[in-house]
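Here the complex is missing a single protein chain, while all its other protein chains stay put.
The first chain written gets the first letter, and so on, giving A, B and C; residue counts start at 1 in each chain.
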């Protein structure tokens, strides 16, 4: 199960090399995660206001394979790779658009990734300290995980492991 | 006649004051102009490749009335105020979304502007020199102008005035 | 009396047109105002923490005259044009560097402006409401204003006008 978020390359995203500035793929990726959480019922600003916790990026790895250019229609494909007690591992591919509907959820593979991003997000409270994922968020995320991984993780989580 | 472009406020757009960083409204505005031109058949990268000319911002004036915040759904409403020989005057309002369809063209007024932007765009060639608007672009733009202004401007343009 | 802030054009600042993306001159300008206030003893984060008030951009006008390019050494020249009860009018020129010392204060004119920016800043409290400039900040700013203007404004302010 993956989430697909379409976005466009505008001048603001490009640099004098004529391609998307490397750091800006992280902006595309964050937009996609934001919309995936919104679709799951967890708009981030509201989640922070209601639960006092936020998701923050702890670690990321980015593989730049092919550049995107001005006016390219792109898609960010987001997969939840793992759900820990206080962390989320996310994999995101930025690829040229395959013409899918906005905000859709589908299982196909699509075009090759231009940029591949792996992130570990951590759940933190207002003081920046790590805290457990809110139960309501966890239960939604578990439902969008692949089935095999989901059952394994639920066992782990019931034992309090991360 | 106006063009309405929806966009969302993500973390990338905000600053430590908790609101959209002032310069970023210009990014929203450029996205909207890009999509308006695309809808009119002039995607900017293709226009530069085919005609050798580009539109560049020569002057802008921005009135910041109310701040937008994280997760706000916004709309940029774009109006062509005037078409010169080598320039375009554009007015753009950034407002909270009224729930219109993506990329729609409509004539209503909607919510009050959070930010109001007036720009003069100039048409330039590859050397950065001012040149006349491509005829095909002009004819499209004239058609989306208000009728009264359009007739006046056609007269002016026929006399070669700017 | 002017404040001169040097900065450099990096890839992050450019776009696919090979020049500085138009909105980014506002970033350069904000860096310069931040350093001018710091030099005057008012680092912005500390000012917000201590007085509860912040400066926010209410209006700006930008004239783009010549583009800056990758690796250009630039200077932002900042002048305080007017001091109101709750507002500051600032004029800032972005120009190629004339080789002045970092953070210096000097009175010469230097090279022609690439980009000229005029801003009105407003002083606001934590709720975003307009408030009078903190007295300590005002007294510092009055001292860096041109003498003629300064005396005129002091008279006005003593009558409570803005």
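As a working rule, a contact is a pair of C-beta atoms (placed from the backbone, for glycine too) under 8 Å apart; a residue touches a chain by one contact, two chains touch by 3 or more.
If you're wondering where the values come from, they're calculated on a predicted model, not measured in any experiment.
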item: Residue in contact with the excluded chain [from A:60, A:81, A:98 or A:131]; value: A:60
item: Residue numbers in subunit B that touch the chain omitted from display; value: 11-12, 14-19, 21, 23, 69-70
item: Residues of subunit C (touch criterion as defined above) contacting the omitted chain; value: 8, 10-12, 27, 30-31, 34-35, 38, 43-46, 69-71, 102
item: Missing-partner contacts on subunit A, residue numbers; value: 16-17, 22-24, 26-27, 30, 45, 54, 56-64, 67, 128
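Here is the rule we go by: only the chains that are shown with their structure count from here on.
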item: Between subunit B and subunit A, distance of the C-alpha-averaged centres to the nearest whole Å; value: 31
item: CA centroid of subunit A to CA centroid of subunit C, Å; value: 38
item: Of all residues in subunit B, the ones touching two or more other chains; value: 27, 30, 45
